[in-house]
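The structure follows.
Every protein chain except one is present and positioned as in the full complex.
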Amino acid sequence: MLEKLKKEVWEANRALFHSGLITLTWGNVSGISHADGLFVIKPSGVEYAEMSPDDMVVVDLNGNVVEGKNRPSSDTATHLELYKAFRGIGGIAHTHSTYAVAFAQALKEIPCLGTTHADHFFGAVPVTRLLTEQEVDNAYERNTGMVILERFKQVDPLTMPAVLIAAHAPFCWGNSASDAVKNAVALEAVAKMAFDTLQLAPDIGELPRHVLQKHYERKHGVNAYYGQNKEQ
Amino acid sequence: MLEKLKKEVWEANRALFHSGLITLTWGNVSGISHADGLFVIKPSGVEYAEMSPDDMVVVDLNGNVVEGKNRPSSDTATHLELYKAFRGIGGIAHTHSTYAVAFAQALKEIPCLGTTHADHFFGAVPVTRLLTEQEVDNAYERNTGMVILERFKQVDPLTMPAVLIAAHAPFCWGNSASDAVKNAVALEAVAKMAFDTLQLAPDIGELPRHVLQKHYERKHGVNAYYGQNKEQ
Amino acid sequence: MLEKLKKEVWEANRALFHSGLITLTWGNVSGISHADGLFVIKPSGVEYAEMSPDDMVVVDLNGNVVEGKNRPSSDTATHLELYKAFRGIGGIAHTHSTYAVAFAQALKEIPCLGTTHADHFFGAVPVTRLLTEQEVDNAYERNTGMVILERFKQVDPLTMPAVLIAAHAPFCWGNSASDAVKNAVALEAVAKMAFDTLQLAPDIGELPRHVLQKHYERKHGVNAYYGQNKEQ
Partner (left out) sequence: MLEKLKKEVWEANRALFHSGLITLTWGNVSGISHADGLFVIKPSGVEYAEMSPDDMVVVDLNGNVVEGKNRPSSDTATHLELYKAFRGIGGIAHTHSTYAVAFAQALKEIPCLGTTHADHFFGAVPVTRLLTEQEVDNAYERNTGMVILERFKQVDPLTMPAVLIAAHAPFCWGNSASDAVKNAVALEAVAKMAFDTLQLAPDIGELPRHVLQKHYERKHGVNAYYGQNKEQ
């Protein structure tokens, strides 16, 4: 079932591991087939080096495991809520990368301070509110998804493919599992750049709007001219 | 004698070396067989790449070497005190990893600022007091163990598998030598995250108690649901 | 056409990638043949590991692609302006390396605080002004070149082979594509050193002029005595 998607998700999990963003087993990637109403996700707590495509777990949009000998990632319910609400996305990557986590723990969004950021994220990367005690005690992972959706009421997930969960860590997404991993890599890089910039110039303002617009559209707009084709 | 344990301890020492936490020969791992009343530890000052399982040293709970052609780690007496007092642990890892050392040198505990920390350590990672001149002059390594035990009078070593020795470095422990190494890796990662968070938000408070409880129990509680089984 | 130069530029792009300065596809290197009035540049958005010399794109000094199956780097127009104005240079490297970007985003030049810096850059590395909205909307990449040239009216590009574009990133250049990459590596290293120095001593002054002069000329002056010959 979904052999191609399982291989893609497996490869994306391995790419995430080789990106250097992962400590121990802290992170997971999933990918969805909207046609089938199914997504594929990393098994929970398994070492990246020891996984094969067959270890990936297939889950339906009610959150039920429909194939796979392993238990799915403990964050599966969060992935599920994002897939149900963000219909244009094809993959999700979750990491505990250091600088993105530092902003999440500081309860601060990552301000857009330069063109590197603008190339990937259309403005400051938002941070959710903290979950209430009740939200933590019941259906914690599902509620983690819900506070992301609450934060994205006025935000377009297709131009802002990342969020920081307060006191937790980032979730990123994209056109595919592989694209979500690239956004996770970009997020950590721009988080470190913003961190360093704020050490040098604590009161620096955000990138002017016209530069943000230009850089984002150069890569992602209808007249994009970065890369070898518009789909890239 | 204890061939399996010697191999495990040798592998854990090598895993520690490959984790990137080790500079030169600054670090050592041990593992215990409670049934035999013996523990196995790295030899002192030997290069990680040049060790074999047979270079490991077997020590009894009186601190006597009972097998091994090498002198055991100079920190052996510290390991011994921890094994005698913390009966539920199977392995100990000692490193001089950079950010954990920075907190130890700053005489500050590592505050629990997010879920990454809470997944591994149930609250702020404690720091000992400085040793007195007398404690340094006589049985220094044993007294290093004693100030850890003094600090842990009100702390459960099974939910807090790490300590910072003031102006020195961390000791970590776990179910096994391999598990102790994982905790040493986790400790350095959360120390760096806390360091960066404090740069961004010096007055940030600790993670709310209900989130700490949730994350720790999700991985380690009686109803743990992270990983493929409860033992993991 | 220009097989030797294409190979050099390809190798320089790969050297840049292996230097650790590159995240994803953020960076590009070009090299020029002044005799032919042509330069060779990396294709846009292509993975470094997957490129061959034949993927390099040949561009003339009017900015027209004269050979190559790929679209050239989106930054080609910036390279073009630099080649037209800086006649003594043979190659250009553009990166988004972290610490150089941090200074660029902070709108601060990199002060010359030590001899490592002086060995490569004759004084503080300049930062451009921000582009106006009009400059961004029309011929953005060409105008990026123009603000560099504006900043270099009183600066000699042969003794200052680097610039920070405000809120963007560095451009470096040199005698060849390979030399430009070395300057990009040196720039990131001295940017990190300056960053750390400013954390330790925010009010530290610049390196005294006579030391700057000595170190720069030791490597690059007519009586240079670093390396095995004066050309190095």
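Letters are used for the chains, namely A, B and C, taken in the order the chains are written, and counting of residues starts over at 1 for each.
The rule is short, and it goes like this: a residue touches a chain if its C-beta (ideal position, glycine included) is under 8 Å from a C-beta of that chain, and two chains touch if they have at least 3 such contacts.
Here the structure is a predicted model, which is why all the values come from computation and not from measurement.
Student: May I ask you to name the displayed chains that the omitted chain touches in the full complex?
Tutor: Contacts of the unshown chain, counting the full complex: B, C.
Student: Out of B:F103, B:F122, B:F171 or B:Y216, which is the one that touches the chain we can't see?
Tutor: Residue touching the chain left out of view: B:F103.
Student: Consider the whole complex, including the chain that is not shown, and state which of C:H94, C:K108 or C:K182 touches that chain.
Tutor: In the full complex, the listed residue that touches the missing chain is C:K182.
Student: Which one, C:L113, C:V127 or C:A169, makes contact with the chain that was left out?
Tutor: The single option touching the absent chain is C:L113.
Student: Since one chain isn't shown, list which residues of chain C touch it in the complete complex.
Tutor: Listed in rising order, the touching residues are 113-116, 119, 182, 185-186, 189, 192-194, 196-197, 199-201, 204, 207-208, 210-211, 214, 218, 225-228, 232.
Student: Of the residues in chain B, which ones touch the absent chain?
Tutor: 23-24, 26, 43-46, 70-71, 74, 96, 98-99, 101-108, 130-131, 133, 136-137, 140, 167-169, 195, 198-199
Going forward, only the chains that are shown with their structure count from here on.
Student: So which chain ends up in the middle if you average the CA atoms?
Tutor: Central by C-alpha mean position: chain A.
Student: Overlay chain A and chain B by their C-alpha atoms and let me know the rotation angle in degrees, rounded to the nearest 5.
Tutor: C-alpha superposition angle, chain A on chain B: 90 degrees.
Student: Rounded to a whole Å, what is the gap between the Cα centroids of chain B and chain C?
Tutor: Using C-alpha averages as centres, the distance is 46 Å.
Student: Could you tell me which residues belong to chain C and also touch two or more other chains?
Tutor: Not one residue of chain C touches more than one other chain, so the list is empty.
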